[in-house]
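A protein chain is absent from this complex, but the other protein chains hold their places.
Up next, chain A:
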Amino acid sequence: MRPILLKGHERPLTFLKYNRDGDLLFSCAKDHTPNVWYSHNGERIGTYKGHNGAVWCCDVTRDSRRLITGSADQTVKIWDVETGIQVHSFAFGSPARAVDFALGDKLAVITTDPFMGAPSAIHVKRVDSESLRDSSESLRIITGIQGRINRAVWGPLNKTIISAGEDATIRIWDAQTGKLIKENDPEAGHTKNITSLSKSADGSHFITGSSDKTAKLWDIRTLKLLKTYAAERPVNAVAISPVFDHVVVGGGQEASQVTTSDRRAGKFEATFYHKILQEEIGGVKGHFGPINALAFNPDGRGFSSGGEDGYVRIHHFDADYFNIKV
């Protein structure tokens, strides 16, 4: 089907997130205002005004009531999804890069960038309504990673935190003690900046995308490398289909070089791979800049992509997609 083109952002997209029911799509961009859209028709419902810097990441609670956003203005804000009112704001000494709600939505993991001599850090915060009233102290702070931590997500039963970033290493931390449990095998791992990380619907495995032009699939408990997808371009965004054995990978030539060559050289397609066989299935063209964000609709019938070009494209799959035989 023809994609729906969302023209709500003035700057490159950074992140996309569907709510659990798949009816709402949240988009973050380098302009300061996250948007929320109806995913079926692309109608904009509203914006969340208050950040004063690029918004890097967001997450939404299971009941779709609260939205958490991390921004380069050194704050992480919690919003009321329905009214767009800011509920709380955590202030940090450095830009916030990634946010993720834990199962049960009482905790959130937040990463901050290295900034003005301060190292990058992973923070765990209580985010249930009572705790927010009392204090906004971090429950735990994990430091010791070199470079930016581009993504941090919760592991099974909120027992672990998985982080990945500029040092090309994936790490599993104990969420209780803050101790490092595991690092990925450097032989199997990425060789360049890991730009994105996305969990499967059941949380059993996750996919990482890297500037080394590959995407890799990992087991969330053992950190064993399951699959590798050769993408032939730097990968900025990855997502796993919740219904089929498909993964989608997006990225492209670095944004700083785009203007110096032909559009076709950039490879700004969202490419589908068979998750198990690692074979390319197809691609969706359309963006005229690298793809920075990808998200699957939880019902598996569509996905959206956000690009450096400032557009969000909502795709609903054609009937053919459901008949793909590999």
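As a working rule, a residue touches a chain if its C-beta (ideal position, glycine included) is under 8 Å from a C-beta of that chain, and two chains touch if they have at least 3 such contacts; residues count from 1.
Heads up, the rule we're going with is that contacts and distances are computed from a predicted model.
Of the candidates "Cyclin-dependent kinase inhibitor domain-containing protein", "ER membrane protein complex subunit 3", "CLUMA_CG003903, isoform A" or "Eukaryotic translation initiation factor 3 subunit B", the chain left out of this view carries the UniProt protein name "Eukaryotic translation initiation factor 3 subunit B". Contact with the omitted chain, checked across A:N41, A:S256 or A:N323, is made by A:N323.
Residue A:S204 is the one among A:S129, A:Q146 or A:S204 that touches the chain missing from this view.
From the options A:K17, A:R233, A:H287 or A:H315, the residue with contact to the chain not on display is A:R233.
Within the complete assembly, A:I276 is the residue of A:L5, A:I85 or A:I276 that touches the hidden chain. With the whole complex as reference, residues 62, 102-104, 156-158, 186-187, 202, 204, 213, 219, 221, 226, 230, 232-233, 244-245, 253, 261-262, 264-267, 275-277, 301, 319, 321-325 of chain A touch the missing chain.
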